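Report on the structure given below.
All protein chains of the complex are present and in place, except for one that has been dropped.
Chain lettering (A and B) follows the sequence in which the chains are written, and residue indices restart at 1 in each chain.
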Amino acid sequence: MEILAYILISTGLIFFLGTTIGLLRFPDFYSRMHAAGKGDTLSTVVILLGCICIVSTQGGMNWLLGLKILLIINFIFIGSPTATHAMMDAGKKAGAEPWRKDSK
Amino acid sequence: MPSLPIWEFDVLLLVLVVLFALISLSIRNLMGAAIVFGAYSFMMCLIWAGMGAVDVAFTEAAVGAGVSTVFIVSTIYNTSATMQNKPGGLTFKLFIGLVVTLTGAFLLSALPDFPEWGDSESPANAVVAPYYIKNTITDAHVPNVVTSVLADYRGFDTLLETTVVFIACIAIYSILRTETAKSKTDEPEEEIAVLPSYDPSDSLIVRQASRFMIPFMQLFALYVIAHGHYSPGGGFQGGVILGASLILLAISFDLKFLLGHWSEKSLMLLVASGVFLYAAVGLACVFMGGNYLDYVVLDPILPGKGDMARSHGILLVEIGVGITVMFSMVAIHINLASNGRFDRGL
Partner (left out) sequence: MENLIANFNYVIVVILMMIGLWAMLAQKNLIKKCIGMAIFQTGIILFFISIGAKNEAKVPILSKFVAENPPAIIVNDYANPLTQILMLTAIVVGVSTLGVGLAIVQKIYLEYGAIEENEILARIDSEDE
């Protein structure tokens, strides 16, 4: 179970790395938000799943703790994409130009 | 060289905190400064959690990274100001530099007098704090020492701090609040021009998501208040989270929507009633023949066997704190967001 936890947490860290690179390297606002929104949500969820695995090996009343982490995952799953959507929408209304191949 | 008494992780975070503080002050974009300040608060909260101060970290995560960022952003929105970089004269800069360096030197010169970091025998740790830790169970039956010190041993402190929050709320009312009718005649159509280019209440997704999340936020906040005896939490944290849920409602829907449910008058009455509940519990103790805020004498009128009265008294007091903090956060947000007009805003 612990090995599974470490695998999950390192996967999450790899996704975080991808998110960061995408945030820095993508050319325009929309693709950057795309990287941030998707990668951030997925990696946080995967890391928290790893935390559940660690917690559940300790026995006792710790399944309750795992349940709470599951609830956190639920809210990140709802909250993070909504925030991304709101920012995208705001960017569109503020007139951010999408990047095209022929633009400089 | 002595081995570092703090973790390497802490050292990294402490350096990061200083960097974030400098960035948030030197960045030209005010909105960016507000966001970086939120990140600064969050780093600070991690440091405190590392030092074992989970209650403080919890409060800072709810207040510093959440509510105060909203306050700063709504001020930026209402002043619609951009920052101009007009540096002062050279003498001015030299003077400021001198003052700051002198202050820092004075403070640093006191450094050798401090006890070692983490010294459990230092005066702050050795005199009164052990009493609280040893006696919290026998006195109050509350395993979370922070809660029992907050509401029982140091109840006067907390009562007056709650009053300060209440007074700050009143101060903001008296500074900002203007009559809507009056402001309509004073500045007629000009206000329409500064309507935001983006309004979150346009978006169905944002509205539905917050509609889904707000009940759970409030449930969690109530859990934090009620379970504060056994886990990190209490009136301040739960109150701030409850306030934040209503602030989310105001942002994602409309200020009018919120004010339709909580009128201005009831908001202020509730802010006052929290402090009143706290003070009334103290007065009840006096009427039952004890000292002010000495919950033991409340035993006959509170449920539970024997010596649980102090535990229940703490819960009552925490509920009072929660009500005051919740509604003062909401009232401060409404005032700051609508510039005191209470009609529309962030």
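Convention: contacts are C-beta pairs under 8 Å (C-beta built on N, C-alpha and C of every residue); 3 or more make two chains touch, one makes a residue touch a chain.
Keep in mind it's a predicted model, so treat the numbers as computed, not measured.
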Chains still shown that are in contact with the chain withheld from the display: B
Residue touching the undisplayed chain, where the options are B:Val224, B:Val240, B:Leu270 or B:Val317: B:Val240
Of B:Ile47, B:Val281, B:Leu298 or B:Leu315, the one touching the omitted chain in the full complex: B:Ile47
Missing-partner contacts on chain B, residue numbers: 1-2, 4-6, 11, 14-15, 17-18, 21-22, 24-25, 30, 33-34, 37, 40-41, 44, 47-48, 51-56, 59-60, 63-64, 67-68, 71-72, 75-76, 78-79, 81, 83-84, 86, 88, 92-93, 96, 99-101, 103-104, 107-108, 111-112, 114, 116-120, 122, 124-125, 128-130, 132-134, 136-138, 143-146, 149-150, 154, 157-158, 161, 164-165, 168-169, 171-172, 175-176, 230-232, 234, 236, 240, 325, 328-329, 332, 335-336, 339-340
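One rule holds in what follows: only the chains that are shown with their structure count from here on.
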CA centroid of chain A to CA centroid of chain B, Å: 27
In the complex with chain B, residue positions of chain A that touch it: 71, 75, 78-79, 82, 85-86, 89-90, 93-94
Footprint of chain A on chain B - complex, ascending: 197-198, 200, 202-203, 205-206, 209-210, 212-213, 216
